[in-house]
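Removed: one protein chain of the complex. Kept in place: all other protein chains.
Chain nomenclature is as follows: A and B, assigned in order of appearance, with residue numbering initiated at 1 for each chain independently.
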Amino acid sequence: MENLKQELKAKIIENLNLEDFKVEDIDDNDSLFGDGLGLDSIDALELIVMLDKDYGIKISDPKKGKTIFESIQTMAQFIMDNKTK
Amino acid sequence: MAQCYINGIGSVSTQDTSNYKAFLKNHQELKENIVHVHKPNYRDYIKPASIRRMANGVKNGVVASAIALKEAAIETPEAIITGTGMGCTIDSGKFLKNIVDNNEQYLTPTAFIQSTHNTVGGQIALGLQCKAYNVTYVHNATSFETALIDALLMINDNQTTILVGGVDEIGDYSVSLHQLVGLVKEQDTMSNGILQSNSKGTIYGEGAQFFALENKKKDTAYAELVDVSIHDSIQDNEVQTRLLTFLKNHELKATDLDLVILGNNGDEEYDKHYNKLQNSIFKDTQQIYYKHLSGEYHTASSFGLWMAAQICKTQKIPEFLKLNTKKVTAIKHLLLYNQYRGENHSFTLLRSC
Partner (left out) sequence: MSKGVAVTGMGIISSIGNNIEENYQSLISKKQGISKIKKIQTIHKDVIKVGEINYTNKELITLLELPKTNNYSRTALLGEFAAKEAVKNANITNINKYKTGLISATSVGGMDKTEKYYYSQFEETKNRKYIASHDAGDASKKIAKSLGITDFVSTISTACSSSANAIMLGARMIKAGKIDRVIVGGSDCLSKFTINGFKTLMILSETDCKPFDENRTGLNLGEAAAFLVLESDEVVKKENKKVLAYVSGYANANDAYHQTASSENGEGATLAMQKALRVAKIKPTEIDYVNAHGTATPNNDHSESRAILNVFGAKVPDFSSTKAYTGHTLAAAAAIEAVYSILAIQHKVLFPNLNFETPIADTALVPKTEVTKKEIQHVLSNSFGFGGNCSTLIFSKT
């Protein structure tokens, strides 16, 4: 789980081009959207594709992203519970 | 007819055009066949949250527009009008490559969203929170000129402040295609500069020039934009007649022009369009060119207008632009003529103010 969280942080910075952030800047419980990392609905779509491509999890309703991507913690937990690869 | 003044200008180009003095001092004739912009410090102009999704062309457009508006002291214009020949070719190339390479799977939206031709205009509006008229023209080498025509219509329809610009970026995939069909010069013909290259094709550049146009002259004013005319696919022998008619509409003859700014790009196949006028109706007029500095791109003529505006204001013609040497005492009427591969002819008339 700890490895997965580090992996997610690195991927988010890389995929979403968050040049101003480093892995150690992101706390497990920081909110990814709004005041925290400042991600938006387009980023949520990017993350949905990442879940599919890297962990074999398909999400068909983009609204579900809101709860899954609340923080690195919730995201990692969701992946642990649902991953198929 | 309402008057239309260029009160502010901004440029991001293959030269250091952050200010005119630096440009005059540091300008360099391009000797590569593909040339990218001299990058400004983007973060001085764009918030980190916005910048992370922007390809070069979008960033260049946003920066150039910010400089133009600041100079004219305009907070929010009444219209944002953009011309771009190829649009956001970096992101559209990126999304296209992903489609092909990944067989339409695992695609993400960012490149697609940023790939639409109106991204620059949209991002400028978003940054300024400007809810006004916003249009993007995408007609090859007259994209920028159509934007100017629209701006003039607006000014004549009682609008007061218009932001208008031309922007294009180099995308690797589209350039590789253009190289394939000989639109880009081979590097080894370039050593003596484009006009001496004696070869087909041209040099590829990129850039963004924006202009703050207003119906009132400010202290910062460069020139008056009098009129613009476009002619898409006229015959060789019709260029001169169209030009003379255009001038006549403003009670001018070719000999009344104090300076002509030509789009010569060193393509031996098509520069004849300029040469023909250079050797006839313009033979006693001071002629200059600029694509040896900007490179060719669909909206390179916006660099030509930037150059022309600077000359109007300073009343000095830099030596490194000259195609011939004529005595010019005062520069009042300036004409830009541009075309690309024998099509997309345009005339832009400026008057010193």
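The working rule: a residue touches a chain if its C-beta (ideal position, glycine included) is under 8 Å from a C-beta of that chain, and two chains touch if they have at least 3 such contacts.
Only a predicted model underlies this, so the values are computations on that prediction, with no experimental measurement involved.
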Next on the checklist: Considering the complete complex, identify which of B:Tyr5, B:Tyr137, B:Tyr290 or B:Tyr337 is in touch with the unshown chain.
Outcome noted: B:Tyr137
Checklist entry - Looking at B:Asn33, B:Asn60 or B:Thr108, which residue reaches the missing chain? => result B:Thr108
Checklist entry - Which of B:Lys70, B:Lys217, B:Arg242 or B:Lys276 sits in contact with the chain that's absent? => result B:Arg242
Item to check | chain A residues touching the omitted chain (full complex) | outcome: 40-42, 45, 48-49, 60, 62
Checklist outcome for this item: Interface residues of chain B toward the undisplayed chain are 53, 80, 85-87, 92, 95-97, 99-100, 103-105, 107-109, 112-119, 121-123, 125-126, 128-140, 142-143, 146, 150, 153, 156-157, 174, 176-178, 180-181, 230-234, 238, 242, 343
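By definition in this document, only the chains that are shown with their structure count from here on.
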Item to check | Separation of chain A from chain B, taking each centre as the mean of its C-alpha atoms, in whole Å | outcome: 42
Checklist entry - Hey, which residues of chain A end up touching chain B in the complex? => result 15-20, 38, 42, 45-46, 49, 52-53
Checklist entry - Which residues of chain B touch chain A in the complex? => result 48-49, 52-53, 106-110, 113
